[in-house]
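Of the protein chains in this complex, one is absent; all others appear in place.
The first chain written gets the first letter, and so on, giving A and B; residue counts start at 1 in each chain.
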Amino acid sequence: MELVYAICVGFMSACGIFLMLRGHTFTLVIGLTLLSYAVNLFLFASGGLTIGAPAVLNSSENYADPLPQALVLTAIVIGFAMTAFAVILAMRGRADLGSDHVDGTEAFDPLSEEKS
Amino acid sequence: MDYFWVPFLPMLGIIIPLLTNKLNRSACALTTALLPAVALCLIFLDLPAILAGESFHKSFEWIPQLGLSLSFRLDGLAALFSILILGIGLLVILYARYYLSAKDNMGRFYCYLIMFMTAMLGIVMSNNMLQLWFYWELTSISSFLLIGFWSYNSDARKGARMALTITGAGGLALLAGIILLAQVVGSYELDVVLNSGELVRQSPYYLAILGLFLIGAFTKSAQFPFHFWLPHAMAAPTPVSAYLHSATMVKAGIFLLARFYPVLAGTETWFVVVSLTGLFTMLLGAYTALFKHDLKGLLAYSTISHLGLIVLLLGLNTELAAIAAIFHIMNHAVFKASLFMAAGIIDHESGSRDMRKINGLWKYMPVTATLAMVASAAMAGVPLLNGFLSKEMFFTETLAQSILGSMSWLVPVLATIAAAFSVAYSLRFIHDVFFNGEPKGLPKTPHEPPRYMRVPVEILVAICLLVGIFPNYTIGPLLENASLAVFNHPLPEYSISIWHGFNLPLLMSGMATLGGVGIYLNRKHLFKFAGMFPDIDAKFIFEGCIQACVRWAQKVTNGLENGSLQRYAFCLCFFALLLIAPPLFELETTRGSLPGTPLNGAVIIAAVLIIAGSLATIIWSHYRLIALLMLSLVGLVVSITFAYFSAPDLALTQLSVEIVTVILLLLALYFFPQHTPTSKSRPSRFVRDLAVASLIGCIIGSISFALMTHPLDSISAFFLANSKTGGGGTNVVNVILVDFRGFDTFGEITVLGIAALGIHKLIARMRLSTHNKDDDGRRWAKEKYPVLLSVVSQSLLPLFLLISVYIFMRGHNLPGGGFIAGLITSIALIQQYLANGVGWMVKRVSINYHYMIAIGLITAGLTGLGSWLFGRPFLTSWFEYVSLPWIGKFELASALLFDIGVYFTVIGATLLILASLGKLTTTERLTVGER
Partner (left out) sequence: MSLFEHLVIFPILIPFFVAVVLLFPHLSNCLSKQRVISITAHVALVVVAFVLLFKVEGQGIQVYALGDWSAPFGIVLVADMFSVLMVCLSAVLGLAITLYATAGEDKTGAFFHPLIMFQLMGINGAFLTGDAFNLFVFFEVLLIASYALMIHGGGKQRTQANIHYVFLNLIGSSLFLFALGTLYGTLGTLNFADMADRIPLLSSNELLIAKAGALLLLAVFGLKAGMLPLHFWLPKAYSTTSTPVAALFAIMTKVGIYSIWRVHGVMFGDQAGGLANIALPWLWPIALLTIVVGAIAILASQNLRVLCSNLVIVSVGTLLVAISVNTVQATSAGIYYLIHSTIACAAMFLLTGLIQQQRGQAEDRFVAARAMPQAGILGFIFVLLAIALIGMPPLSGFVGKALILQSVTEASQAIWVFPIVLGGGLIALIALSRAGTSLFWRTSGENKGALKGHPSQYLAIGLLVAILPLLVIFGGTVNDYTQLAAEQLKSGLSLQQLNEVAK
């Protein structure tokens, strides 16, 4: 099971990083989200995997390592804040640079011209 | 007041001219001259003692860790130089008062001048190498400011930059040399250093040290190949040329050689390098000087030549030669300063420095002419003048040496030739300027300068004569002590006198004089000969090189920073890969000792879903909506995974965050093109990224696997043990969040709050026009908000709120807590926005969300502070079980209060983000002025 879990983590982070290396802000945001899933799973598993033993006292006799869970919770929240900022920044970029390419250099896309 | 004040008085004097600038010019000049004059007196007070062979030392600690101390010495050498610096300095001040025109800012000029004087005194009086360097660099800076004084003229700017660059480079080399020398000797104090000559010459670093010192000295003293900056420094006002570029600053390099003579001199290398450099510079300077039509140009090259002469003498490694060198330093300073001043007068009163225009000035300014002639005679080395004496000694020494082995006879010959040239250019200076027909097309008719402008020249010329006729009564003793200070051991027998009888040196001077006259008479041919060579202007070459370097640098820099995020991101990932890969290659096996947990169907399905989902996200990343759906699928599975591996809190959080994020992305997608334009990035880049990404993925995977299979003795046991007793909660994760590591949560909600503020900033300034049809040209639906949805959602709202309260309350003991509760509430409210539209909400809910964030944060913060009342550190928790009638026994915990803070912050942040984004989509754009 650990093996499968590890493969998933590795695969997700690979996909996330690959998307982070693309050239369009929206793709980057998606990549970022994917990467943060991978990070959370990785961090979560750093304390080992336990089944059916939530770290809630007197719910079972042995407990999962609670510390990584707490860390992951913090990481999730911070990740959420960062993702939100990144998304809006991407929009701002498109508004200011007239393109959603990270370098703002790409051919000007007509949509940002068009008035709604 | 003793000599210790000498370097400080001028330092105080730096500001005086700026203050007295408002007064009339003479007052400004007088006040400026005051402190240097006092300093000069102080030196004279100590002179008797020094002539008696004493030398003074005083030092105070400054930065011991650096070895820098405030430490001065006044010995013969220092005294000699100080007198030159202060004396000539005072004359220059007087001279400049008449030289500067009304539109020049006199105060600033004097300020720079005194700054330079201070620096120069510092160099000659330093008893600590670092302090010496300190002042050394100050001379470069002040000379930069002085050369660039007439900043409106481009030559001045270029000349100043060139001088600063060359001498600055030399200064850096010198610093390196000093530090090396100190590492060898173990001290920066000159007293120590000067007495450890043997040690230094034996050390392996000797060559490096010598090289660095010589670079420093040669750049400063304009020795070949660094000589070219000096002629261009002539763009400075003439008083500056007289003071810095003939009398004092250019002597600093020679002073350095003299000062460190006992440490560095006496080896073959020193002998060859120094003397040959000097010899060549002397010849080059003397030859070039003859062909300069610019008065100051001629003087500049003759200065170079004389500096070369002095360096050659120092290089000869005999003490008599060194004495001759010191003697010539003084003589040259005196006659060259007076010549520059004379040239300045001519320039000032006739309006030109071009010797092809200025002729026959004898009629117009006889006095100045006489003075100039005497001075240039001294330069030519005519008997009864100081120049003659040192030149005789020089010839004697050239005969004594044997640098070039069997070819050593060349040296005196070349010396004689150089002398002949110096006679020739001196003749030219006299004849061309004062005789040789009538002036041609001068801007104004020449006349004698104001009385006091001539005084400095007169004084200096008088000194030339006095020294020339009565050397032993005037300069003898001081020279002797100066030389003593150089060698710090008794001197050999030597005599300065006009008449040594008929001997080889005398013959050489005779030949030199005749040769000089000869050269001057045939100058026509020589000029024709010199004219055949293209005259190369160092300025253009230098500037050209700098330009070339700049262009090259720009090419390199633009090559590196090409403004492509994809490259930068790749660098980051690749660098990370390089860092983490090697350790893992050393690792034999990642599998640890722990037994693996058995695999089951559910897990496999989840794994397949995750992998398929992420893969799909990539494959369809161009179809953004689909990519988004795939992504949320993955997110869902992830939260289920958390639940499966006994992390209910994580599952809940992940789920709610997932929902909010997806809503956010969907809203955002409304403003983006539906499809990513098929990327133009080259396939090579595609492959490159794929490779790096997958490699990192593999490594992350292996590490994760290794971590899961290795046993770990972590600090977690403590949390499980103390959660109930110490934290008052049974949900350990939550207790960790609000108690054990509450500070993390504190920071985390701060991040959330800041993010909301930042997003508010981003949106408030955003003028983003949206498209009104999708990519296939279908217009967006225009219907009002579906009634059913709005009704349902409104009726659901209370239920949602109830749930969130429940989740919140149980948080401390069962999965849940402020964060999740907050997210649920915000989802409920957002749903209202979605269902009824922003307008509808704005009418009903009049909460300013960033106040809400503030309230949340302050609650959390104050809860933390509360523990101070009980004398406990920040965020110490407190809990108590109270039982009320009817309700029964329940728990009150400060952690709960903290969680309320979290709750409000989350709601505030989430809604500030989504609502203000939502408003963008509607007709009423966000108009919150950025107050």
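What we mean here is this: a residue touches a chain if its C-beta (ideal position, glycine included) is under 8 Å from a C-beta of that chain, and two chains touch if they have at least 3 such contacts.
Everything numeric in this text was worked out from a predicted model, so none of it was measured.
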{"item": "Selected residue (touches chain absent from view) among B:R73, B:R97 or B:R161", "value": "B:R161"}
{"item": "Which of B:L199, B:L491 or B:L565 contacts the chain that the document leaves out", "value": "B:L565"}
{"item": "Residue among B:F218, B:F740 or B:Y903 touching the omitted chain", "value": "B:F740"}
{"item": "Chain B, residues in touch with the chain not shown (by the definition above)", "value": "61-68, 130, 133-135, 137-138, 140-141, 144-145, 148, 151-152, 157, 160-161, 164-165, 168-169, 171-173, 175-176, 179-180, 182-183, 546, 549-550, 553-554, 556-558, 560-561, 563, 565, 567-569, 571-573, 575-576, 579-580, 583-584, 586-589, 592, 699-700, 703-704, 706-707, 710, 712-715, 718-719, 722, 726, 739-744, 747-748, 750-751, 754-755, 757-758, 760-762, 764-765, 848, 850-851, 853-854, 857-858, 861, 865, 867-868, 871-877, 928, 930-931"}
{"item": "Residues in chain A touching the chain absent from view", "value": "13, 16-17, 20, 25, 28, 32, 35-36, 39, 42-43, 45-47, 67-68, 71, 74-75, 78, 81-82, 85-86, 89-90, 92-93, 96-97, 102-104"}
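In the analysis below, only the chains that are shown with their structure count from here on.
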{"item": "Chain A and chain B, separation of their C-alpha mean positions in angstrom", "value": "41"}
{"item": "Chain B-touching residues of chain A, taken from the complex the two chains share", "value": "1-24, 26-27, 29-30, 33-34, 37-38, 40-42, 44-59, 63-67, 69-74, 76-85, 87-92, 94-95, 100, 102-103, 105-107, 109, 111-116"}
{"item": "Chain A-facing residues of chain B, complex", "value": "563-566, 569-570, 573, 594, 596-600, 603-604, 607, 610-611, 614-615, 617-618, 621, 624, 627-628, 631, 634-635, 638, 641-642, 644-650, 653-654, 657, 660-661, 664-665, 668-669, 671-673, 676-677, 679-681, 689-690, 692-694, 696-705, 707-709, 712, 714-716, 719-720, 723-724, 730-733, 736-737, 740-741, 744-745, 748-749, 751-752, 754-756, 758-759, 762-763, 765-772, 813-815, 819, 909, 913, 917"}
